[in-house]
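Dropping the structure in here first, questions after.
The complex appears here without one of its protein chains, the remainder shown in place.
A, B and C label the chains in the order they appear, each numbered from 1.
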Amino acid sequence: MLADTAYGKSGVRLVQVIRRGDRHDLRDFTVAIRFEGAYDESYVTGDNSAVLPTDTMKNTVYALAARGPVGEPESFGLSLARHFLERNPPLRRATIDIAEHAWGRISVGDRDDGQAFVRDRPDTRSARIEMDRAQIRVCAGVTDLSILKSSHSAFDRFPRDEYTTLPETRDRLLATSLTATWWYLEPDIDFGPAWRVVRRTLLEAFAEHHSESVQHTLHAMGQAVLDCVPAVADIRLVMPNRHHLPIDLSRFGMENRNEIFVATAEPYGLIEATVTRA
Amino acid sequence: MLADTAYGKSGVRLVQVIRRGDRHDLRDFTVAIRFEGAYDESYVTGDNSAVLPTDTMKNTVYALAARGPVGEPESFGLSLARHFLERNPPLRRATIDIAEHAWGRISVGDRDDGQAFVRDRPDTRSARIEMDRAQIRVCAGVTDLSILKSSHSAFDRFPRDEYTTLPETRDRLLATSLTATWWYLEPDIDFGPAWRVVRRTLLEAFAEHHSESVQHTLHAMGQAVLDCVPAVADIRLVMPNRHHLPIDLSRFGMENRNEIFVATAEPYGLIEATVTRA
Amino acid sequence: MLADTAYGKSGVRLVQVIRRGDRHDLRDFTVAIRFEGAYDESYVTGDNSAVLPTDTMKNTVYALAARGPVGEPESFGLSLARHFLERNPPLRRATIDIAEHAWGRISVGDRDDGQAFVRDRPDTRSARIEMDRAQIRVCAGVTDLSILKSSHSAFDRFPRDEYTTLPETRDRLLATSLTATWWYLEPDIDFGPAWRVVRRTLLEAFAEHHSESVQHTLHAMGQAVLDCVPAVADIRLVMPNRHHLPIDLSRFGMENRNEIFVATAEPYGLIEATVTRA
Partner (left out) sequence: MLADTAYGKSGVRLVQVIRRGDRHDLRDFTVAIRFEGAYDESYVTGDNSAVLPTDTMKNTVYALAARGPVGEPESFGLSLARHFLERNPPLRRATIDIAEHAWGRISVGDRDDGQAFVRDRPDTRSARIEMDRAQIRVCAGVTDLSILKSSHSAFDRFPRDEYTTLPETRDRLLATSLTATWWYLEPDIDFGPAWRVVRRTLLEAFAEHHSESVQHTLHAMGQAVLDCVPAVADIRLVMPNRHHLPIDLSRFGMENRNEIFVATAEPYGLIEATVTRA
């Protein structure tokens, strides 16, 4: 028996230049399309008569983009999902994932150039559309937002067993590479401003929190988003703890006044939760 | 409100040398530990009194490994999960993920050296243990098994729309980088032989299948595992279609008799399904 | 016989927090140290009596950082190189490579937080010090600076042979991920401002150039740096051509007015040159 079947196309790279005289705009997306539906025959008997080729999915991304400015990733994802559902009777649910890569304008002297761009953030904006015959759901997110705070971060009063060697601390570096995703209550909001408000709220809440743990800060960040952005139904935060360990300088007859750290890649703590409205 | 909370440690690198005289054995694991349970207080109030540090989880991996040969990754994962559940009352479910990196012996002349090793497979063995107060579940897998067949692969008789440009073919290269995971019916089987049989069965089924699509071959591979390995309850296969496109040589006045291909990384098809017993 | 021997430590991650009351500063370096000298005995006979352990090199990075603010990467590299040359008679040349990862301050409302940071550029600053008993050379650079221009870029009037299918164009997207490295004439300049001026000059020259090819723009960028920054002796630019190919929409009965592109990762052109003063 078959379960949880899905097929689609990933890694579809789309760059659109919107030419408004001397001032161009740029959108840079990586799109993934995923179909779930009545496709079991293709698996079991090799009958492809219902299987829209993934190559056609890719072509459709470019064809729909050619109709006009793609706009926000959520809006473009909605267009794609609607298109596929209208045309493909066996399709039960279409999921569209879009990652947007950020470009800023290059400044020349004191003005922004209209036609030259530089990648300006290492973090990525994400959007997910889940659409079926009855329902449309829109999710937005930010991927790999690297943040660090050098004060107001503690971790102590935890249980100890015979394998516990971690010292308690009231003053540690807290660094993470945040991935957050949030579902909107409605599928027709103003996605650009909403995304920017959520990202800013996450940053501010991280900066201002007096942290007792990554868990504690994660919750404060999620809570702040729910408090400040009514359009958000719930938010999931995944926060790897990018440990910055103080170097033991006493071996060299020196003191480390919480200034010298080694940034480690592994192992890493991994803290996750979803904060939802009651 | 909080939902789907989890915390743990990832990327714990463990190498064990088992020294039996001149012949050493090697196990090379990357371990991840994930706790789910009554930890909401730590998120909401910053009370860490129930939060076993992830640093202690890491230490526990090494301490338990020091008791004796770790054995198969599934067995070691079971020991870890049991240890954590016994010691941590708030813990509802422990999930242990282990990736095993394969080493073979270096041959010197016509014998295998007992103490020198070479990494011998690019694919990785995986194991997952999910244990709670009532139940133990064991999953095994293989990650990124790159396979390719140069015959008996077709893709045709698919629906066409105005954006379909893909030609039909009865003879294409089929390449994928398989990730498969399967749950065992019982948590106490002989994990090493079972894993090897499943891997070999996947390879043989891939080689022998007359493929009408990736979906079709995925199903045949899953079916073969269920048919040949009674210990397996169900198997999930994720198969990116690593497209190998024939080069159009007609532009150079040459013919491509299905011999010259460009291997592409993106975009890629992505085909998934779980094959289960009825 | 032995030639081109070198040994050292790479991947030394150093994060320094400089605490000035409520306002902290952050430096985030990845350091590599490379020794060349009279170390042949260690290779040939296994005599380690001259071989300062690479573990000690790593410790030295942290110990020297603990003396006070590390400052610019070039300055810290100079301190490291001097330290090693003074202490190690067999050492003929020390090379220090430092990559600096950029952090900006998180804004809270309309002010910058003093103790919370966000990674703010995907490109990396680099510094290299080459020091021997007679000479000190300082190199700075920028790694993976992704830039794109949507006008004033052509590629035509190139030679054609029987394998040439590329159409000529007067209007293409030009994108690259620039890595530039430049040597300073003197080892004691004000490294921070110099680096910022070179980076800005590279961006402006890229934006303003009317490009006939990647080669043409590379030269203009290098020339601009030599013209604007007298401290620079020469500059090397490595510019992969990140091809953005216009999609053929005519297959869908549509026209591509140079607006819809696929960004490709491979294959890629690779253009390199050093621009030097006469």
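Throughout what follows, contacts are C-beta pairs under 8 Å (C-beta built on N, C-alpha and C of every residue); 3 or more make two chains touch, one makes a residue touch a chain.
Small disclaimer: the values here were computed from a predicted structure and weren't measured.
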| item | value |
| --- | --- |
| Interface partners of the hidden chain - shown chains only, full complex considered | A, B, C |
| Candidates A:39, A:117, A:163 or A:182 - the one touching the absent chain | A:163 |
| Residue numbers in subunit B that touch the chain omitted from display | 13-19, 24, 26, 28, 59, 62-63, 65-66, 103, 106-109, 113, 115-123, 145-152, 173, 200, 203-204, 206-208, 244, 247, 249, 251-252, 254, 256-264 |
| Sites on subunit A contacted by the missing partner chain, in the whole complex | 162-163, 165, 251-253, 265-266 |
| Interface with the unshown chain - residue positions in subunit C | 1-13, 32, 34, 39, 42-56, 58-60, 63, 87, 155-161, 163-166, 211-216, 218-219, 234, 236, 240-241, 265-278 |
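FYI, only the chains that are shown with their structure count from here on.
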| item | value |
| --- | --- |
| Between subunit A and subunit B, centroid-to-centroid distance (C-alpha), Å | 25 |
| Intercentroid distance (Cα basis), subunit C paired with subunit A, Å | 28 |
| Gap in Å, rounded to a whole number, between the CA centres of subunit C and subunit B | 37 |
| Shared-contact residues (touching 2 or more other chains) in subunit C | 251-252 |
